Structures are given as C-alpha cells and as structure tokens.
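For this view, one protein chain was removed and the others were kept in their places.
In order of appearance the chains are A, B, C, D, E, F and G, and numbering begins at 1 in each one.
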Amino acid sequence: MQNEHLTIAGRSYPSRLIVGTGKYPNFDVMRQAIEASGAALVTVAVRRVDLTKRGGESLLDYLDTHKVALLPNTAGCYNEEEAVRTARLAREAGLSDLIKLEVIGDEKTLFPDNEGLLKATRTLVKEGFIVLPYTNDDVVVSRRLRDAGAAAVMPLAAPIGSGLGLQNPANLRIILEEIRDIPVIVDAGVGTASDASIVMEMGADGVLMNTGIARARDPVRMARAMRLAVESGRLACEAGRVPRKLYASASSPIEGTLR
Amino acid sequence: MQNEHLTIAGRSYPSRLIVGTGKYPNFDVMRQAIEASGAALVTVAVRRVDLTKRGGESLLDYLDTHKVALLPNTAGCYNEEEAVRTARLAREAGLSDLIKLEVIGDEKTLFPDNEGLLKATRTLVKEGFIVLPYTNDDVVVSRRLRDAGAAAVMPLAAPIGSGLGLQNPANLRIILEEIRDIPVIVDAGVGTASDASIVMEMGADGVLMNTGIARARDPVRMARAMRLAVESGRLACEAGRVPRKLYASASSPIEGTLR
Amino acid sequence: MQNEHLTIAGRSYPSRLIVGTGKYPNFDVMRQAIEASGAALVTVAVRRVDLTKRGGESLLDYLDTHKVALLPNTAGCYNEEEAVRTARLAREAGLSDLIKLEVIGDEKTLFPDNEGLLKATRTLVKEGFIVLPYTNDDVVVSRRLRDAGAAAVMPLAAPIGSGLGLQNPANLRIILEEIRDIPVIVDAGVGTASDASIVMEMGADGVLMNTGIARARDPVRMARAMRLAVESGRLACEAGRVPRKLYASASSPIEGTLR
Amino acid sequence: MQNEHLTIAGRSYPSRLIVGTGKYPNFDVMRQAIEASGAALVTVAVRRVDLTKRGGESLLDYLDTHKVALLPNTAGCYNEEEAVRTARLAREAGLSDLIKLEVIGDEKTLFPDNEGLLKATRTLVKEGFIVLPYTNDDVVVSRRLRDAGAAAVMPLAAPIGSGLGLQNPANLRIILEEIRDIPVIVDAGVGTASDASIVMEMGADGVLMNTGIARARDPVRMARAMRLAVESGRLACEAGRVPRKLYASASSPIEGTLR
Amino acid sequence: MTIQLNGKGYEAPTGITVLGLLESIGLAPGRAAVEVNGRVLRREDFRRVSLAENDRVEVVHFVGGG
Amino acid sequence: MTIQLNGKGYEAPTGITVLGLLESIGLAPGRAAVEVNGRVLRREDFRRVSLAENDRVEVVHFVGGG
Amino acid sequence: MTIQLNGKGYEAPTGITVLGLLESIGLAPGRAAVEVNGRVLRREDFRRVSLAENDRVEVVHFVGGG
Partner (left out) sequence: MTIQLNGKGYEAPTGITVLGLLESIGLAPGRAAVEVNGRVLRREDFRRVSLAENDRVEVVHFVGGG
C-alpha cells in the first residue's frame, strides 16, 4: 500500500479524497472547501444551460483546473441511453475521458440500476472512456464491472446524501478482498470524518463525497476534517492495527510496583 | 470549541492527544512515535529501580521534556493507599503535580475501583496534585470526581489494551453533556484511528492511548494516523455534521437533466 | 398485520418460519427439528440420484408431507438455464408449482446473480410457477422481481450459512417500505434466535433458515428457539414498541416517595 | 443451564421474566399483560398512601398473589438511608424478604449510586433481606455486591425506560463470565422482544422490564412477545449457536447438481 | 391531638392506635406498612401501639412500579 | 444398449421404458423426476416413453437442502 | 427559423452555425457541449456545423454535482 496517491487508469492523483461541487451555500465556500479538502479530482454534473439566466457566474470560474481534474458524472440518468448520452456530452464539455457513471434505479434511494450500469459501462469502455461506476455493495456486480473494463468500482457506503456512514462492513470487506487490480473507491453516504477513516482503514483506495462536506454547518472546516480523516485512515490501514480482545492488557509493566 | 489546544488546570497543551510510553519494541521507536503523534503530554509509570540492571538505558534519555510534559500514572495500584503513595513518589521523581490516577478494581479488565478512586482523588487534590482520574463510563462517578476536584475526567472507551474502540456511545454522550467545566479525556481502548475520531467527534476534549500505537505493526505510522484522527475528529465536531437520513438526497441538481 | 399465517400466492401457511433440510447430523434429528420449528414449508434440493447407493434412506421418508409442504430450491445453479431446468425437474418430482429460485453469482459468498435471477423469474412465472426468489438486499432488484411476477421476495440477511444476522437494517427497512403487496421473507444469514426476531420486528413476513438450526449444537432445541423467536418478533412488531430515548424515564411514580 | 426456572436464594420461579406494574394505561390492561407475560415475580413500588383519594382501586386488587410473588423496589431513593427505610417498610407491607434495591445516583439517567448501593446491600443482607440490587454494567461493582451477599445482581442494559436495548455487550459478557454463583438478571432498558432475547442468548439468567411492555402500543401483545423472547433466547443459549463466518457455506449439497 | 401523617398535620383522637388510624383513613391493615417516628412497625403491633401528639407517622402501601 | 445416465454410461435393455429404468435402479417413480435429452418428462409419461441408444437421461430426486 | 433548443422553441437566423448560436446565447464555446438531433458534436465542429429548421439542439455545461 502506498499512502498518498490514488492511481486510476495509469494516472496518479495526489489525494485519495474526491469531492463533489453540489449543494454548497455558494461558489466561494465551495472553492475554499475544495482547497481545504486537498482533493485532486472533483465531480461535476452535466446540465442544460439555463437560457433564462444569462451571464451569471459559472461553476468553472471557481475551479482551478490546473490543480483539480474534473470528473463529470451522469447523475440523474435512469437508463443506459441517458447515461451514455450524458457521458458523451461530458467528454466534449470537459475534453477528458473520465466519467463517473451513474445509472439510477430508484428515486428515493438513488440506488443504482446495476443491469443498466453494466451495459453503459461496456458501451463507454469501448468508446475509450475511463469509467468509474457508482454501484452498491454487491461483489457480483463489482466483479462484472471490473471485467467490463471499469477503471475503478465505486460502491456506496449508504444512500447518497444520507450521512449514515458505512452500513454493511461485511460486504465492503468482501469487495475489497475480491477486487484487487483496480481501485475501490467508496462513493456516497459518508456523514462525518470517522465514516471516511473507517472505510480507508478497511483498505479502500479512496473516498468520494459531496453532501457530507457541502451541507455541514461549516463546510470548509469539514473539508479539512475529511482530508485528515482520509489520510489518517490510510495510514492506520498501512500501520496495521492491534487485534481486538475482550479483556485488558496492561500498558504499564506489572513488575516493580510498590506493594 | 477551540481546535488545537487542550487546557488542563489552566495549562494549555498544543495537542489533544496524550500518548503512553509502554510496550514499544524499543526506546527509539517510542521516541519517533511520540514525535509523530505530536503529543505534548506523555504518560509514564513509576516503578522500583531494578538494582540488577545498572547503567542501562533510561526512558528519560528518549523523552525530550522540553517538548513533552510528563504525566506519571499510578498503574498497577489496587487501592487508595498504593495510589496515593505512588503519586507522591511520582511528584518527587518528576517535580510536577500532574498525576494520572488509576485505582484498579479488577485484574482481568483493569476496570477502576471507583470508590478507592474517589478517595484517592480527594486526598491528592488536598495535597495540591492536578488529578486526572482514569475511570469507567459512569456519569455518577464522573460527576463526583469533578466535585472532588479532579482536573479532568478520563472515562475509558473499552478495556485498557483491548483495542475495541468505544463500546457505549450513549454513556459517553451522557458524560459529555454533564461534565462541561473540566475536560473529558477518553482514556483506554482505542484500537485504530477511527476509534479516536469517533470520540472526538462526539465532543471529547482529548484522547489518551498507548497500546493502539505501541503495538501496531508500524507504531510510528500509527502515531501519525492517530494525530490526524484526533485533529480530524475535533474539526468534524466543530464543523457540525449533516443529519442522518434513511433515504437519499441528490448531490447533483434534478433540474436540467436530459430526458 | 395478522400474526400467525404466512400467505403466499393465495395459499396460507400456519407458520412464518420456513426451514431447510440440509446439513443435519442425521435424518432423525432433522425430523424432530422440523417438528419443533413448527414450520409448514420446508426447502429441499434437487440432485441426481446417486446410482452407487441403492436402497438407502430417503429424505422423504422423514418428512410428513401432510403437515409440511415442500419448497424445492435451485441451489447450486449459476445461470438462468440451470435454474429453469432444475425448477422444471423439481415440479415433476414434487408435483407442486412452488420454487425457491436461486441463481448464484459467486461461489464464496453465494450472493445472487440478480440479472440471471430476473430472467429466470420471468421464464418460470410464464410457466405457471410460484416463484420465491432468493436475492440480496437491493430494493431496485426486489421491485423488479415483484414486477416480474415473483410471489414473494426473499432478501438475505447475510451470506448463506454465515450466521452473521442482519447486516444492513437500513436496506431491509427500505425494502419493507417499498414491497407491500407480496411477502418479504428474509432468507439466509440467521445465526441465532434474536437474528430472527429482529427482522420480524422490522416487519418481515417470514424467515427462511437452514444452517442456523441444523448446525447448532442442539438442532432440535434451536428449532424451538427459532419458532418462538419468529412468533415473538411478529408479536412485538404488531404490539408497537416504545420509542428509544437517550435518557431515563422512571417506571415507578415520583410522587409519594419518602424523603 | 436449565431452561424454565429462575432460582433466587433457593426459591424457584417458573419464569425467567420479571415484570413491573407501573405506567400501564390502567389496572385491567396491567393484569392482562402480566398474565400474558407469564411472569412469576412482579415489581411494585412503595409510596405514601394518598389521603385525598379514599376508596379508590388498589394495585393489589389486580394482582393474583397466589400466582405471582411481589418484588418491592426502592425506586426513587437517592441514598442508603432512604433505601433501607423503604425496604423495611416494604417488608412489612408485603410480608416478604425480597427487595429490588435501587439507590439512584442521577435524576436524568437514573443510574445507580454504587457506593450507596453497596452499603445498603450490606445493611439489608444483615437484616435478613433477599437483596436484588439494580446496578450498572460494572463487573467490579457486581463482584462486590455478590461478596456483600446479594442474592442476584441486576445490571442494566440501558437507562431505565430508554428502550435502547443492550448498549455494552462486552461489559455484560464480562459480568456473565465473572458472576457464576448467583443469577445475573438484566434490569432496565429493554425496548422490544429481541432486546430480551439478545441478553438471554448471552447467558443472562433473567430479564426485568416495565416500560417496554407497559408503554407499548398494545401492552398485552408485547407482554406475550416478551415471554416468548425470553424463552427463545434461553433456548438458543442452551442450544449453542453456529459460529459467525464472513463467507457463505452452502446449505444444499454441492455434489449431484446438474451441469 | 395533631400528628404528622405522611408529612402533613392530621387531627386524630388522643390515644388512637395505629390500627385505629388505618381504619379512620379507610385502609385495610393487611395492605399498609407504618413507620412511627422513624421506626417501622411490625404489622402485629398495629393494634398495640398508640400514637401521641406530634408523632411523625408514615403510612405507605404498594403502587405500580418497575 | 448404452445410455448416458446421470452423466455416465449405463447398460440398459434395448427399448426399456423410463419406468423400467427407474425400477431397475430401485427407485420409486413417485419420488423421482426424469429428463431425457434435455426435456423434462411428466410423471405420467414414464410408462410410455422408451429410451434409445445414447439417450442422455437425468434422474433426480429431493435431498436435504436450504 | 425555429429550432428546438433545450426542449423549447427558439428563433434563430437561418443557417446559423452552432458557434453562432452559442455566441447569441452568451456562452463561451469552451465551456459547453452540444448535441444536434441526438448526435454529440466535437468542439472543433462548432464553427462548421449549420443548423436547420426544427433541429433539436441540446446545449449543456457543467454545474455543481456530486
């Protein structure tokens, strides 16, 4: 395990934390939070230009694309066709092959439609995209995504924006044991710093989050917390934790006490 | 909440992490780990000099007491008298009034004897000690320790050296709501980085640990992880986490999707 | 909610507990355990007759099919074709349309291949089967199985035979809120009695288990425990539990105490 | 382990469930719930007679003391003296030596004052009482209560009336391993049926509850659920559960599948 | 005479026994316990013990509790 | 003639029916299901259907499973 | 002529190029992607491609998202 860099499809990013750009109080807070997070990859959504609002500020005015690479998503797509179409538009808008692929299967949970996701992954891989699919914690699906050419798999910790933290450690552990040749990036559901360290300690290669930072009371401070949490969790994973025991083990020597 | 400093009895320490000095592979690893941890307070035990081993290396040769203050403990004491006697010797050995007070009630769990602990606290407070009592997660006892003049209360997360992490979040939450005038420092049971961030996120003022670092596969790296975890947890506490919800909340806007 | 009966495809079974017939020490223990469990539906597997072992005892000698209905499974099938073929054979062997449909996607976890499962469900529903598909805790898949005509959905609590109990309560809760017109039967992963009551309390319509009973030290006693656990969980669900609170609420009146 | 009877100080009670008599909608529901619970011991509080309400119904009119024995408590007592005085009055009121001893140390949590509890236990044991002390989950205190002559120890699962269920399984496990000569009865905090089965499965000798039944939407039904839960948990404990594993273990044979 | 009954002043006939007091307040003696001036009485003594001016008397019984 | 029975070669009299086969291997017809060349037979056809050289025959029954 | 721009009717000069359209709606061409009749255009083609009556045109850009 190497600490600081996250390598996706041969490109190395100097942070294991990927952050979103949605739901901030304003663009300025977003800019500061992204800087505090240390993220080198930031997700963006693809949406129709609103013709009724001309000349307003644009997201890209607040992102220093020399420092952070854009990772467009296909959020809001409910089938293969929409997702593929959105990915193609994203490629032209950003001049990059990276795509965070979402094919949503349910409006209330925003859980993925894994069947559509697999099809879209196959199509986009053939077109040369670097596909990072958002999926749930199903090792069967993760393996198929990998076999379909995904550059990483991105299982959720909990529903998008729920802030629940990792709901099924057993399933994540199983995925981490099975998927060893491409990164496993936990995407969605992180609510606070320890939620991020927990998945990094288990061996995840990275964490992607948006709401947990953007909707915190103080997003910039939470971004710093998340940065440290991801680093901390990674270090702890590498350092090899002590085993768990039901009973105590003294830290101070037993010999030489006064009696 | 102020982030970086931990104030005990009017003295300010530039780290919220307190680390022990026991159970390291050797003194050199200990020295490096303490430095990596950023701790400003380190615990030491008081033991009889071993007359059969003259001229060996001494713990203090490896501690830079200009950078870290010593916090002697009364580990291994099973009643008030032993603990008070050990505290008095510690004061002469270290020329400082700080004492981590342990009165142990059970050999297998190293859980405290709270009755003896309270008595020893009262005695030592009268003698001018700054008493930091190690106790369990019982709010009734914590309040009495505070009322007896303890400079902080130090409830355990789990048995000493067990690495189990916080076992009873409800009890810690109750203590944190009740004890607001002196620091609450979680002492014992931390196994990995997220264990430390979890208690800091809940509002603990500090964390004390030994085994979690000293017995990690790579203690120096784990020390760094713990430093970041404590900072991260504190920041997250201050930043105000998002609420937990069962269902999802989209991070990307719903308007403007292609359909 | 009605307590005792489980209704599947218009047929009513006088127990909400479904038990397996595999992995018992011997047929006699199995027979006693099934009786102790009170189950009205028992699963069986379909396997080639072993021509080298003539005249041995047969499973059916130990099942009183006047008391329990057989629910053949397609365990061991790794694709739609195998599962459909096995289901058809099962129908002829048992002269019943009930089928517990398994399409396995992974040997180590025995997690389902949901894509194959959906296809096999559609095929078998057309052929008149009453299809009870074993699946994971993915609400998107559960809804599609229902829409494909499944007579129930059977999400797992944890991997088959793992004994871990419910790993993701949030996901089960979501499925229970969404799937209201056909039964939700939790299948697999139950390790002890409380694991069964927990899912029943959440509102599951039934529980299916095998290893938890068959491999207990005393299978007959565990079968009785499971029977009571399912009844108990169902009753508690209907009775409406008290809300959770962090602080106490006295059970004895405060007025009239001696002071 | 013997299933059905709970033996305290040489007397045998035909149920491991002890229930309270407070907080019911009315006496009639209470009477039915107690009957449904199967309890053989019911707790009652000791309070001043209200001189302004003459001739009203009395609790005892609704308790069949041929079927259930009374276990008076010292709820609401905040020190040794109050508790001892209340116990002595209870003995005269009920003509029985049984006392559920409570010495409360905190109004919000109703957590015990263990120091006062120990003193009161010693006093009452000398006076011939059969003392069942309500305490927290501290093995050091439990051992001292036993050594002081308590007839059982009654650690809490969670704050009285909180409905949180067992908060610290490690601490209960430690108590159960240490206290083997007198019963360990889990008292307080049970919210629903599985909460009761969980502690019974761990090896508790009994469970005492009040709010969980009395304040359920349907107390009588919840009482029945609790009765089955206690029996179920006890049976599961005796039956010896399967070990937990991360991965699956097939219930159906692997040989003989169609391929 | 006036006694302190359950914390409040109470007028009772001079020399009344505990049993008499219980009857006067409508309480079956088999369901109450009585403390006089801090000392708990045995039930068989209710008939025998007379109360005096200013006695502090507590009369308790069982109520619902957990 | 030789048929493939449950994946292995098996010698059977020419023209044997499925019912005859089941009897010859000691199996009650009410407890087995039979597939011949990939097609599942109805139980009432066991008596009627004759097997031919090289037929692939699967005979299955219920065993313990979960 | 009328085109369908982002799902709504939009009046544009006959024969306008995609680049012209972007300019007319005040959008920097480097920050938008354009789909015409379901086909995504390469950015270097914005100058070259002219629009015709009833063309369905989608103009998208990046917004905040997660």
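Just so we're on the same page, a residue touches a chain if its C-beta (ideal position, glycine included) is under 8 Å from a C-beta of that chain, and two chains touch if they have at least 3 such contacts.
Nothing here was measured: the structure is a model prediction, and the numbers come from that model.
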item	value
Contact set of the excluded chain (shown chains only)	A, B
Contact residue for the chain not shown (choose from B:Ser15, B:Asn73 or B:Ser197)	B:Asn73
Residue among B:Gly20, B:Gly203 or B:Pro219 that touches the chain left out of view	B:Gly20
Residue of B:Gln167, B:Asn210, B:Ser232 or B:Ser252 in touch with the missing chain, whole complex considered	B:Asn210
Positions on subunit B where the hidden chain makes contact	20-24, 30, 43-49, 51, 54-55, 58-60, 70, 72-73, 75, 85, 88-95, 160-161, 208-211, 214
Residues of subunit A (touch criterion as defined above) contacting the omitted chain	250-253, 256, 258
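Everything below uses one rule, namely that only the chains that are shown with their structure count from here on.
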item	value
If a chain touches subunit C and subunit F alike, it appears here	D
Centre-to-centre distance between subunit C and subunit B (centres being mean Cα positions), rounded to whole Å	47
Rounded Å distance between subunit E and subunit G, as computed from the means of their C-alpha atoms	96
Shared-contact residues (touching 2 or more other chains) in subunit C	20, 22-23, 45-48, 73, 75, 85, 89, 108-109, 111, 159-161, 164, 170, 174, 210-211, 214, 246-247, 250-253, 256, 258
Interface hub residues of subunit G, defined as touching at least two other chains	58, 60, 63-66
